[in-house]
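Just below is one structure, and these are the notes that go with it.
The complex appears here minus one protein chain, its other protein chains still in place.
Let's look at chain A:
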Amino acid sequence: MSIEQSQHELDPTLSDDRGGRNIERAGQWQLAWWKFKRHKLAVAGGIVVILIYLVAAFAEFLAPYGPGDYSARYTYAPPQPLNIWNGESLGLFVNGYSVKVNPDSLAREFVIDPEIVIPVGLFVEGAPYKMWGLFESNIHLIGPLDASDPMYLWGADRLGRDMLSRVIHGARISMTIGLVGVGMSLFLGILLGGISGYYGGQVDNFIQRLIEFLLAIPTIPLWMGLAAAIPPTLSPIQVYFMITVILSLVGWTGLARVIRGRFMAIKNEDFVTAARLDGTSELGIMMRHMAPSFASHIIASVTLAIPAMILAETALSFLGIGLRPPVVSWGVLLQEAQNIRSVALAPWLLVPGAAVIITVLALNFLGDGLRDAADPYSD
């Protein structure tokens, strides 16, 4: 067969022009990337996820206040809109509060007073912090020029703490608990799922029944039981660690099943048999032939597992058996929104809930796109 003739036999989608990109020499990651880029929703989800992780990484700098900073003078202060035009000149400012007494409940309430102008600046000095525990600074992205003036862009909670700052700081815990938890699940999942899929037989049977047993236990009572076993004397950081362990002890089962399935599917592929006949050792087959073909699938499953972890942490903390103050996570923040009175009076306490929804959706879109792109050879 001549080369010219064979070119005609190629799939027309492959031989068409792709803007000079060389599809013949493109490896799996390149192909997967091209396929992923076509999935617009997933790309958008990916950008949102990256932004949220950046927020989590630079929380101290981005948040106007520290997570625990409170002001007894401004409890349940409503959100202030950020203005840039005061009628005369251009400049960032917020309006201050004046106190009114509600004629029905006789409670003190804050209303925004357009008369009071509080100038706001970028890169202002504020509460000191230690960035990543490395160097000290007191520069914040945004804040009132006079540190004693109030600025609550997303409102304040029952102790007069800034919701914006707390949501930003909460992102760090909530987002990393997902990563760390999934990391541990992944370790257990690859190990047990891999053994189960590769060896099969009795071992597979045992591991699969174990997974079914774990899946059969109602999750919330199991978490509650495990969380109750955490000694109350532990420091918040240790509690954080224990919670991730608890979450991943339940979370590995799904990943283990995905990995077992991939192992079983690939184990009998002709190219794996061919590699065995080439004299490749068992380890070589796993590392050089099997692992690359499911690495992309694993990344996709991991992306889809993170939102489950975030939701689990939120649920646990919301129930009061997960993380505890003074640690700030979205779940801990939502605890504040547990009673109906505060929600009725201060609906901005639900903002962490919105953060959870956006994050989980973005991660799911990203994960779906990654899963579709994961195997560029199936079309």
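By definition in this document, a residue touches a chain if its C-beta (ideal position, glycine included) is under 8 Å from a C-beta of that chain, and two chains touch if they have at least 3 such contacts; residues count from 1.
Heads up, the rule we're going with is that contacts and distances are computed from a predicted model.
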For this session: Among "ABC transporter ATP-binding protein", "Protein-glutamine gamma-glutamyltransferase", "Formate dehydrogenase H" or "Polysulfide reductase NrfD", go ahead and choose the protein name stored in UniProt for the chain not displayed.
Result: "ABC transporter ATP-binding protein"
For this session: Tell me which residue among A:80, A:196 or A:293 touches the hidden chain in the full complex.
Result: A:293
Exercise. At which residues does chain A meet the chain that is not included here?
Worked result: 1, 3, 6, 8-10, 12-14, 16-18, 23-28, 31, 38, 269-271, 273-281, 284, 289, 292-293, 377
